[in-house]
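Please find one structure pasted underneath; my questions will follow.
Missing here: one protein chain of the complex. Every other protein chain is in place.
Moving on, here comes chain A:
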Amino acid sequence: MQTYQAPLRDMRFNLYELHGLDALTALPAFADLNADTIDSVLEEAAKIATEVLLPLNASGDIEGCVAENGVVRTPRGFREAYATFRDGGWASVAGDPDYGGQGLPESVNTLVQEMMCAGNLSFSLYPGLTYGAVKALAAHGSPELRDLYLPKMIEGIWSGTMCLTESHCGTDLGLLRTRAVPEEDGSYRLNGAKIFISAGEHDLTENIVHLVLARLPDAPAGIKGISLFLVPKFLPREDGTPGERNGVACTGIEHKMGLKASATCQIAFDDAKGWLVGAPHKGMQGMFTMMNEERLGVGIQGLGIASVAYQSAAAYAKDRLQGRSLAGARRPDLAADPIIVHPDVRRMLMTMRTSAEGCRAVGLWVSQAVDLSRHAETEAARTAAADFVALMTPVVKALFTDLGFEAASLGIQVYGGHGYIREHGVEQFARDARIAMLYEGTNGIQALDLVGRKMPAHMGRSLRYFFHPVSEFIEANRKDPGVGGMVEHLERAFGALQLATGQIAQSGLKDPEEAGAAATDYLRLLGLVAMGYMFVRSAKVAHAKVSDAGPDAGFYKAKLGSAQFFIDRILPQATALFLAIKSGKQSTMALEDAAF
């Protein structure tokens, strides 16, 4: 059964005890913020996720979206759920207060998003894409566009999309063909066909605002000739209400593996009226603003799925009776023991659990840096935080979504054959989770972004924002009576990461294929070290509190248990990854193409 209760205690641990609110409340933007307010926000968000969204998750999967004559209907209950979501202000948790947003920190928003994704991944895409479009528009749109569109998008009355993909052009956006021609009145006329456009058409909002990549007539070839346009479904009237229908049409929706309640649309632009966002030919900059936000958001999708898959599996494992404990019957009163007694089932549950907890901790680390990059008082502090976020964005995207899918797959395994049967609802998690490894740049592309762009950026400066705190922590805690043992393991993994970094920097410089062949393993290696660092720090906090935590002792004990499992059983993968990277590209590239 799809089982979910928002892990509010762990969220509060991460927010207040591991990362701490001080860094945020020290910023003028959040001076008023306090834990009580955040708690109320998280609790209410948890209700929306579990009482409004989760009940529509399985039904939405079965019904899917329906497209007829260019009109797309979302599954039963989605319109009402969206109204509840929007009226509650959940579409704009971290939105700009100047445009009606709630102005809460990204770190709080990240937790809210995690709950929404756990409750209903398909649903989360509709507001999720709007949020990305808002960020791109806020950063690059003209004041007129911002004033006209942002308030309605932040409120969630209008939604947003990002239109990049065409049938011949996915990863390689330089191939893009959609054209835009300037008009007398300063607007543009767009023609072309996009595919795979999430939320491209639906019945949840009164207008849909497409952000479209297209080429101007004088555009240079390739990726340097792409501009960003805003193309609304309905052209706004003077008073801002939706008016005449624009030349944008949904020509069909995709039938896909999962994520069925999210409409994935083919969109035709037929003399559609649009407006330029940002400078001509600089569209990729605008789109990257959006994509970076979205990539962090997609990472959180993986985390949400890991969390709900874990809870669903844990509930089943306590209930399902099969076999006897190897250590002697634990429930002689029953026909068999619950499967949670079996070490192999434990392995699966602990792996899922530590994926969720570890990603949550890393995710908050990064989202707190997002807050600093926006609101820190000095330019230097903002830049440092932004560099760290840039470095970690591909890691959050690819690591979290890989682990999310792995957790969903383990979840099926815990259920045995019943996991494969639709009625239990857990195979849906795997089908839904799978997309997150693909869109917003496949995870392979994330890894290339990490080694090709983020690692060498500013002569490796960004990487130092990761390496320095980890090595300082190791130095300071090697002899720590509580976590010294864990630190030793972390140090070994960190050593592997440093060696791998050196190797890629050297060989990749001479031969980019070397970096390309190492990229995915390297991303996982860095991700594991990031999670390990978070776990050891968490263990340190928990260790200090566990003995006189009263009723909370159980939480801290479990946190120590999670950390120990991750350090003992998952982190050693770092060494293997390093050895794989060290062997170089040779064996990967050896076969002739014809041999495949």
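FYI, contacts are C-beta pairs under 8 Å (C-beta built on N, C-alpha and C of every residue); 3 or more make two chains touch, one makes a residue touch a chain; residues count from 1.
Simple rule for what comes next: contacts and distances are computed from a predicted model.
Undergrad: Refer to UniProt and select, among "Electron transfer flavoprotein subunit beta", "3-oxoadipate CoA-transferase subunit A", "ABC transporter permease" or "Protocatechuate 3,4-dioxygenase", the name of the complex member that is left out.
TA: The missing chain's protein name, per its UniProt entry, is "Electron transfer flavoprotein subunit beta".
Undergrad: May I ask which residue of A:143, A:332, A:417 or A:550 touches the chain that does not appear here?
TA: That would be A:550, which touches the missing chain.
Undergrad: Just one of A:11, A:24 or A:41 touches the chain that is missing; which is it?
TA: The one listed residue touching the chain not shown is A:41.
Undergrad: For chain A, enumerate the residues touching the unshown chain of the complex.
TA: 5, 34, 36-37, 39-41, 44, 47-48, 52, 84, 87-90, 92-93, 102, 104, 550-552, 554-555
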